[in-house]
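Missing here is one protein chain; the remaining ones are kept as they sit in the complex.
In this document, chain identifiers A, B, C, D and E correspond to the written order of the chains, with residue numbering beginning at 1 in each.
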Amino acid sequence: MVYITRREHFSSAHRLFRPEYSDEENMRVFGKCSNPLWHGHNYVLLITVKGEPKPETGFVMDLKKLSQLIEEKVLVKLDHKNINLEVDFMNGKLVSTENLAIGIWEELEPGVCASGAILHSVKIEETENNSVEYFGNK
Amino acid sequence: MVYITRREHFSSAHRLFRPEYSDEENMRVFGKCSNPLWHGHNYVLLITVKGEPKPETGFVMDLKKLSQLIEEKVLVKLDHKNINLEVDFMNGKLVSTENLAIGIWEELEPGVCASGAILHSVKIEETENNSVEYFGNK
Amino acid sequence: MVYITRREHFSSAHRLFRPEYSDEENMRVFGKCSNPLWHGHNYVLLITVKGEPKPETGFVMDLKKLSQLIEEKVLVKLDHKNINLEVDFMNGKLVSTENLAIGIWEELEPGVCASGAILHSVKIEETENNSVEYFGNK
Amino acid sequence: MVYITRREHFSSAHRLFRPEYSDEENMRVFGKCSNPLWHGHNYVLLITVKGEPKPETGFVMDLKKLSQLIEEKVLVKLDHKNINLEVDFMNGKLVSTENLAIGIWEELEPGVCASGAILHSVKIEETENNSVEYFGNK
Amino acid sequence: MVYITRREHFSSAHRLFRPEYSDEENMRVFGKCSNPLWHGHNYVLLITVKGEPKPETGFVMDLKKLSQLIEEKVLVKLDHKNINLEVDFMNGKLVSTENLAIGIWEELEPGVCASGAILHSVKIEETENNSVEYFGNK
Partner (left out) sequence: MVYITRREHFSSAHRLFRPEYSDEENMRVFGKCSNPLWHGHNYVLLITVKGEPKPETGFVMDLKKLSQLIEEKVLVKLDHKNINLEVDFMNGKLVSTENLAIGIWEELEPGVCASGAILHSVKIEETENNSVEYFGNK
């Protein structure tokens, strides 16, 4: 078993809030991350896939194909978008980085599986100091 | 003459667009950076100040005071805000990183000058790959 | 289960040595890290906590609260201090990065537990090239 | 159990190809990484070793000794070399980063074991965006 | 005058040597960088362009267009190539990073000028520790 990781980026706007709360309640719970006119981040995305290297290529999975899969399933939806308003797989969810990692896992898992590899983790670095990692439902 | 640099961060939403253009024209000129529902970045801000080290402290300017000045004049206005809608010194301007650097220079220059040092440059890294630096009106 | 990581910093002086050794013996065992007049580092501290995201916030644990906990329990004791002489939880211990990671774990574990999350790991990067990670007593 | 990691570098030339394929077939499978006149990388190597800190030093393993072991067993063979043509432990293998990680594991494992610690993982960052990690045959 | 910088990458093989020297003489002068079977690097390329921001875009030069220019004039020739054997603008030159920076300047200067901006500098980071910067013939 070898683990390979592809690093990608997206720059998006978002807001942490619950629609049933007032702006004041949201500010109390979520602080400045709840600014009603949005804020944004350069998110760093690290996708780790595992498997046996294939004898004919030496690859667990061609990293160019993994990069294309991430582009098609995740980045086209997230990059230069408003995560709360424009991203189908986050519809109706609280846009915490935790929930975003779970959402990205679900978008990627079938495609990684179809390639013959196993999705191991989805890591998101929201800032230099804050990151989240999800290893699937286990 | 010694140069000192303080690095700070802010996370904001913005959009590149001209109000007199249609969304299509804005997309043609500014691409995905013109997304009408905003996107955002983790901006890295590097402020460089120059002067003679003072004999009693060995400092050109106390970096903690430079950091406070940046916080009070710039970061409270920009961090976790929408640069197009909420930042007074960018009011009515195209929110390019170039114009943002010039705006930040104007916010900081009087305070740096009052401390007895000279503002040398304002550098903004919008992403790992794109940055802008302004050395004042010369 | 989702894992969240907060990155913090502290800058401290320390020395590797055993009091029962002579300076020569300490130099032979610990090399330049045993310099009797101290040396120091910018330590990077990465604290990882795991748990289920809470439905009302989407958070495993509020990263601002995790940051405050690290500040109160660890950074106020370590930052801009001499680890051998001024840090209660390292009293009488060899100040290796391994032992420092174990000490920090013990300082943080009760507070993370009280917040309803689980401390997963304490990682310390002493330099760009040397790091240590501790996952608790298991 | 504590985990320690040493970060090292090597700069090498290589090529992804299968000798039984034509240049065209190699280009189709491996893309530009198959350029017949070679290309190269600054590889970052992260070696993680685990064990109990020894009471007399506080170390799992002296990081200077780990660094020397990596230098002697791995870097002298790889650094400023052509991995396909000059590295004995990659002889006859496809030079994928996956296979390189497995090869480095086999070079290092006996020496780490002899020091009383356990080799935990070999991680190679081929570029900022592509990395591979191997945890041994399990 | 505002300065904008675009960061790009290329991964190439090269060798430092003079054809009129023997391998031994080359090794004496250039050390391991003269390995006859090549070595390679991940080069980081930083291109800085200066000018007045244009009123209609707020841009000194559209960074996407600068990126395309670098891609077309420089990266297609260098990336995943052997700099000594395959790069027309380095033909017959010693492949030092200094000479490479001068060569890249000459490739880029006409295109930057045609866009209405001024090429300010070409910086190449060959490794984390070694870099070169060229500001043109002045």
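Methods note: contacts are C-beta pairs under 8 Å (C-beta built on N, C-alpha and C of every residue); 3 or more make two chains touch, one makes a residue touch a chain.
The structure presented is a predicted model; accordingly, all values stated were derived computationally and were not measured.
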May I ask you to name the displayed chains that the omitted chain touches in the full complex? B, C, E
Taking the entire complex into account, which one of C:Gln68, C:Asn91 or C:Thr127 touches the absent chain? C:Thr127
Taking the full complex into account, what residues of chain B touch the chain not shown? 1-8, 53, 56-60, 63-64, 67
If you put the missing chain back, which residues of chain E would it touch? 16, 18, 29-31, 93-99, 101-102, 128-135, 138
Using the document's contact rule, name the residues of chain C that touch the chain not shown here. 9, 11-14, 32-33, 35, 37-42, 79-82, 85-86, 127-128
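The definition used in the following text is that only the chains that are shown with their structure count from here on.
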What's the rotation, in steps of 5°, that superposes chain B's Cα atoms on chain D? 180
If I list every residue number at the interface of chain D and chain E, are over half of them used by both copies, so same, or under half, so different? same
Determine the shape of the graph in which chains are vertices and touching pairs are edges (line, ring, star, complete, other). other
